[in-house]
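Yeah, one chain of the complex is gone here, protein chain that is, but the others are all in their spots.
So, chain A:
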Amino acid sequence: MRKRTRRGQRGLGTPHALRTDPTPQTAMLRAAPPLLSVQPTRALVDEQFSVLVEKLPLACPVTVRSLHHSEDKDDWEAYGFYVSDHRGVVSVSEDLSFGGTYTGKEPMGLLWSMRPVPGSRSGLRLRRRNVCGPMLVNILVYSGHEGFRGRAPLASVLTERWHMAPGVQRIKVGQEGVRGTLFIPPGPGPFPGLLDLWGGGGGLVEYRAALLASRGYVSLALEYFSAGELQSADVEFSYFETAFNIIKEHPKVMADRVGLFGLSLGSMVSLYLASESTVVQPRCIVCISGNYCYPRGQMLRGVNENLRKYFDKERVDENNHHIWRDISLEIIKDPAEKVNVSKISAPMLLVNGCDDQNWCTVETAEDITQMMRAVGKEHLLSKLAYPDTGHLIEPPYSPHFRATNFIVDITKKKVILLWGGQTKPHSDAQEDAWRKILSFLQHHLYGSPTLKARM
């Protein structure tokens, strides 16, 4: 049996605090505690939940808070200030939050507006490592608004947020030198496949591939260089071709329905493979926060050469966060540095944020459009450009990271990189983009039998 530790409740005060709290309102609440319910208590990370508080006093100010203790041992929280109605009810799905980490009618604000609790280390990013178990998020109710942290909660409910649906298999891949993890949906198959490529941070990141498998795609999360080791990344494009074939040749995969899914540097790899490789013929491509600047004739570490060349264009903002957007604007001026996307014949979905401070992704998408238009292939492109959205467009309800710690390969320095975006619009974008990505994948990889003409 998995041990359920109540990690999320650290630092909340003991039941004694409740007994010695002098407010009459709390005394009344102690006699008849409110009833807090979350539906569902176990969900996939891209599913919604509804939070309901009942049996409160009438017109009573309360704070609803989420609390998560991460694998890195940081505490993350979000909270909204609510007032109960004359039935003694607060419904997070229906009512307005008057303040906190989010305002307005926000059913999922308790997740997407999460941030490290006051006093935490700076520049943190929340990324799940162990996808075999759920993220535990505690939902709590406190009386009153300001100063709620000094009070013991009236009620709390533990919820689970999963990346893996029941029955999804997780299999480590190590053949032919390829490092990664394969996720296989439950059921007899066969299924379409996806090669899942993350960006310049490196390492093996599994959670998106796990979630894609939970949505019906055999997905390979690929590690193509170790974290922080882009400088020495010895990987040739044949590495990716081998990885693609591993998916294609898997007995549970439909060989002609394998796509590419990349973010940032992973997008560049996807576009390069689709245009230059004779082995990789993706059925479709998803590029998030995409980049198409490829170090011609070099191994992947050549990406750093471009960075180094124009590094003087790096800026810092008023918080000393590092902006690389202007470096990217320089790099894309040189046509020799770009992937020849006009050679691509697969449908592509480009998803970008207009406030991306790390890479000029919107300009890149416009340039790609022109290149495709010039060869009459613009119909293959679908583009989404979200206002006030940054670089890290993650699965829905993930907290927004405007700037996080990053070890810059070429200087080996740890800085805080500015990714961009404002929390509310960025979170809306994550939700909308994921739905559109899933519908794009469903259309191209599962297809619609009604559209298939009798051949």
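Basically, a contact is a pair of C-beta atoms (placed from the backbone, for glycine too) under 8 Å apart; a residue touches a chain by one contact, two chains touch by 3 or more; residues count from 1.
Here, contacts and distances are computed from a predicted model.
A.B. asks: Determine which name in "Acyl-coenzyme A thioesterase 4-like", "adenine phosphoribosyltransferase", "TATA box-binding protein-associated factor RNA polymerase I subunit B" or "Proteasome alpha-type subunits domain-containing protein" the UniProt entry assigns to the undisplayed chain of the complex.
C.D. replies: Its UniProt record gives the name "Acyl-coenzyme A thioesterase 4-like".
A.B. asks: Identify the residue among A:157, A:204, A:235 or A:329 that touches the chain left out of the display.
C.D. replies: A:157
A.B. asks: Out of A:165, A:235 or A:415, which residue would touch the omitted chain in the full complex?
C.D. replies: Missing-chain contact among the listed residues: A:165.
A.B. asks: Looking at A:57, A:107, A:203 or A:295, which residue reaches the missing chain?
C.D. replies: Final answer for the missing-chain contact: A:57.
A.B. asks: What chain A residues would touch the chain not displayed?
C.D. replies: 1, 4, 6, 9, 12, 15, 18, 24-25, 27-28, 30-33, 35-37, 39-44, 47, 54-55, 57-61, 134, 136, 138, 152-160, 162, 165-167, 185-190, 214, 216, 254, 446-450, 452
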